[in-house]
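Of the protein chains in this complex, one is absent; all others appear in place.
A and B label the chains in the order they appear, each numbered from 1.
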Amino acid sequence: MIDTPRPRGLFKTGHAFVAPAVLLMILILMVPVVVAAILSFSNYSLGSPDFDWVGVKNYSKLFARSTYKKMLTASFVYIGVVVPLSVFLGLGAALLINSLGRFGNIYKTIYFLPVMATLLVMAIVWEFILHPDVGVVNRLLALGCGTFAETILSFGWLPWVDPATTFYGHGCAQDFPHWLGSKHTALGTIIFIGVWQGFGFNMVLYLAGLTSVPRELVHASVIDGADSAWDRFWLVTWQMLGPTTVFVVVITTIRSFQVFDTVEALTDGGPVKTTYVMMYAIYEKGILQNLIGIGSAITIVFLLFVLAVTLVQRWFVERRVHYT
Amino acid sequence: MAGITLQNISKSFGATRVLRDVDLDIRDGEFLTLVGPSGCGKSTLLRIIAGLESQSGGHVAIGGRAVDQVRASERDLAMVFQSYALYPHLTVRQNIETPLRLRDLNAWERLPLLGLLSAGRAAKMRRLRAQVAETAEILKIEELMDRKPGQLSGGQRQRVALGRAMVRKPAAFLMDEPLSNLDAALRVHMRSELAELHRSLATTFIYVTHDQSEALTMSDRMAVMMGGEILQLVTPDEIYHDPRDLRVAQFIGTPQINVFDAAISGGQGVTVNGVPLAAEVTGDGDLAFVAVRPEHLTLLPADGAGQPLTVTLKENLGADFFIHGHIGDGAAPVIVRATPAEAADVAIGSVCALAPLNAAEVMAFGRDHARLDLVMTGAPAAVLERV
Partner (left out) sequence: MIGYNTPFSTAAKHAVLIIGALIVILPFYIMATYSLKDPIEITSGTGGVFGKQEAFLDPGCVQSGNAKEDCLFNPIAYNYGQAFSKAPLLRYLFNGVVVTLSIFFIQVLVALPCAYALSKLRFWGRELVFTMVLLGLLIPVHAIALPLYIMLSKVGLTNTYAALVIPWTISVFGIFLMRQFFMTVPDDLIDAARMDGMSEFAIVWKVMLPTAIPALLAFGIFSIVAHWNDYFWPRVVITGTRELFTPPLGIREFASGIDGSDYGPMMATACVIVVPLIVAFLLAQRRFIQGITLTGMK
């Protein structure tokens, strides 16, 4: 190699090339974290010149006030349901599609559509579908009322069941749920949309993972006596998908932490804060109500959660180092 | 232990016929090798025996029992794969244990935690552990038992794969190119170990390879396959010295056998490259080729009585030399095996003489590649004169 003469000073081309990126990383990623950390100990608000340092008051509020308890509950229930469901459905869809060969591709396309579509727009469409009066869902449910379908679905045919107390019987007698308006169903509905939107992404990752399961290993398990599809799945497929699963769970968890669009458009965190997730809380407290201190404290807690998830992932990856 | 019988096995993938009515009778306890170029159908045949693939037609019987409808796991066979196919997440011990667990424990007993509650599991596990330990001892892999396959060398993985196959004491072992992922030295070493293992286990081995040296060194009998058919199934010795098909003669033996054009002239008399050979073809058959192994050709000095051979290449293998050349204007390439003494005077580009063919050492083949029988007439040797 010919060592081309270049300026020998401390400053090299490399520095020039990374300078814009470094500057932006500091300004846009590092400084805001520090700013949030500092402001979380204050009662700062935009537009007012004075503010006080309030110590850890913002943080203690987070873990004491019922609003924030509800916030943490909503966030963790959302994550706790969306992550397993969308991972499980993604895996299930991938396995089914994979076993169908070429015909499976059409399902792959369809299941991936929600990942592509603007979530906010689709949330608004869902709101319309779940509308208590003109929505398709409740209209479809009402169609069965008064027919034999009501008898079956309200479980009136079971001697120990009072049809008026079952979901369907009650729905026909009074009305069907106001999906997004009732405190019993609102979070469930938001969760449903989250799963609807996200499982196709997991499916695609699992499909990619499945192509890397060696055929000979599956055959070896057959010879060894893994006769049922379940035995083969458990002995080979699931194990080989381990790294994919770790990744899928982490990605889905971090995405679920950030749920905002559906909540803002459909429930505004209500009813009675049942859907008051962290991102919405940051938005409402910090931006809408200009309570920067508490908003910053939530931001910091949020970042710590994301960090924890990533550390858990690293630990898993390290543990599986001898895999390949 | 059991013999395996294949009757009229055929297999097609779509319009492609991979196997054409294969009949094969594998004796109890023998080491049988299926050898052939890639794509000849040998692996497919093995996978049909294993039950990993279903045949399009024909029957498989193991130990006299028809197994056409029997699942792979219930055929009482073990298989060693080219990639070893060890479970990467399990330790060596668990890998070897797996076939026993799947066979001897029921679904309930295999459950994590819950399985521990079932009565009788402990006794089964003890028996199973003993079998694993015994296998490990035979293969001398005891110190590897708690490692994962990723921490083992190729040779060690190979042993573990053998252990997983052995531990069940199967009726027969199926091996699909098990040595092809090892380096050359280890491969030669494992050949003798496998032969040793076969002797001590006295179980049927069915071994698939594209490497003729593996087939020649280990087998009791070997089947040469081409184009979905078995061309010949005999002992390695017979395959080499008495091939019944020109393609077999060409596939087996390094360097490749020399093939000359031959014809019949004047009644039954044979001519090779136009030179008469003191032999006649008995029976029918459209003689087209005569083949001679390189070690059966002899070089004479340039002034000797023989056909002139222009030398193009000299390969030094230490104990032997391979002299490459061609007769006349280059139409017929020839390889001669020579001792270092014989090769000493031969220079590349020089012309020597090829000694007359010994009719006892040439093999005649028809236009359809089938072997034709020769009987010697008159003088024991013919002189290949200048064409």
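Worth a mention:
In this section, contacts are C-beta pairs under 8 Å (C-beta built on N, C-alpha and C of every residue); 3 or more make two chains touch, one makes a residue touch a chain.
All figures in this text were calculated on a predicted structure; none of them were measured in a lab.
Touching the missing chain, out of A:V56, A:V161 or A:A208, is residue A:A208.
Interface note for the absent chain: among A:P114, A:P214, A:G242 or A:P271, the touching residue is A:P114. Touch with the chain that is not drawn comes from one residue among A:V35, A:A64, A:V161 or A:V272, which is A:V35.
Along chain A, the points of touch with the absent chain fall at residues 1-2, 4, 10, 12-18, 20-22, 24-25, 28-33, 35-36, 39, 46, 89, 93, 96-97, 99-100, 103-104, 107, 109-122, 124-129, 134, 136, 139, 196, 200-201, 204-205, 208, 218-219, 222, 229, 232, 247, 251, 254, 257-258, 260-261, 264-265, 279, 282-283, 286-287, 292, 295-296, 299, 302-303, 306-307, 310.
Heads up, the rule we're going with is that only the chains that are shown with their structure count from here on.
Chain A and chain B, compared by their mean Cα positions, are separated by 57 Å. Taken in their complex, chain B has these residues touching chain A: 47, 50-52, 71-73, 77-79, 81-83, 85-89, 98-99, 102-103, 148, 150-151, 164. In the complex of the two chains, the chain A residues touching chain B come out as 214, 216-217, 219-227, 231, 235-236, 239-240, 242, 322-324.
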